[in-house]
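Here is chain A:
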Amino acid sequence: MNSKLRIIAFCCNWCSYAAADLAGISRLAYPPSVRIIRVMCSGMVHPEMVVHALGRGAHGVMIIGCHPGECHYIRGNEIALARAEVLAETLEDLGYEPERFQLVWVSSAEPERLVEAFRQMHDRLLRLFGLIEPDPAAAGGEAVP
Partner candidate 1 sequence: MKPRLASEWLHSCAGCEIALVDLGEGLLELLARVEIVHFPLLMDQKYAGRAGEGDGPELPAADLGLVSGGVASEEQRAILLAMRRSCRTLIALGTCATHGGIPALANERSQAAVRAGVFADCGPAPAEAPACLERVYAVDEVVRPDLCVPGCPPRPEAIAAAILAVLDDELPATPAKSVCETCPARREGRAATRSARRFLDNAEYDPDEDLTRMRCLLEQGLLCMGPVTAGGCGGSGPPLCVQVRVPCRGCYGPVRPGSNPLLDLMNGLAGQGVDRRSVVDRRSLLRFCGAHGLLRPVAGPR
Partner candidate 2 sequence: MPRTVTIEPVTRIEGHARIRIRLDESGAVDDARVEITSLRGFEQFVIGRPAEELPRIVSRICGVCPWMHHLAAARAVDGCFAVEPPPAGRLLRELCLVLAHIPDKLLHFFFLAAPDFVLGPDCDLRVRNIIGLARQEPELAAQVARLRRLGQDMLARLGGKAVHPVAAVVGGFSRPLGRDERRQLQADAARLLDFALFALDFARERVLEQCAAADQPGRVRTGFLGTVDEHGNLRLGSGRLRLMRPDGTSCDFAATDYGLHLREHSDPWSLAKTVYADSWGEGLSLDPDAPRGVYRVNTLARLNVCDRIATPRAQAELAAFRARFGRPAQATLLHHWARMIELVYAAERVGELLADDRLLDRDVRTPAAPRAGRGVGHVEAPRGTLIHDYATDERGCITRANLIVGTTHNVAAMNLSVRDAATRLIRDGACDEAIQNRIEMALRAYDP
């Protein structure tokens, strides 16, 4: 099924991308609005990529990295955090609602946490944009395209 929403999720290879894989294996459903882009580290996502995504029609953008202290490259997620703060200010300057961007920490062993974060972003954006869509999980819990 399709969604009218488009959410870009930059997922770090070492944590959230692995968690998404695990979510798939575990048959955990998440909204079809989420489009995952794999990056090697949350810290490599230049804020301009987020602004660009929003400018090109993404309703929401997420960056999902490792918990503090667990970054594969030691400090990458600290940089992601500093950049996220800059981004929050920039989005405000450019007139975007703050709820359209989110930075989340997830570990490779936390697929439920990942899926929950996706669903919450999806629901938040549905409310923000005044849209109504059937809940994919209610239709049997199958992750179908």
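Keep in mind how these were chosen: all candidates are chains of the complex that A comes from, given by their letters.
FYI, contacts are C-beta pairs under 8 Å (C-beta built on N, C-alpha and C of every residue); 3 or more make two chains touch, one makes a residue touch a chain; residues count from 1.
On a predicted model such as this, the values are computed, not experimentally measured, just so you know.
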Complex member in contact with chain A (any copy), out of 1 or 2: 1
Touch list for chain A against partner candidate 1, complex: 46-48, 51, 79, 82-83, 85-87, 89-90, 92-95
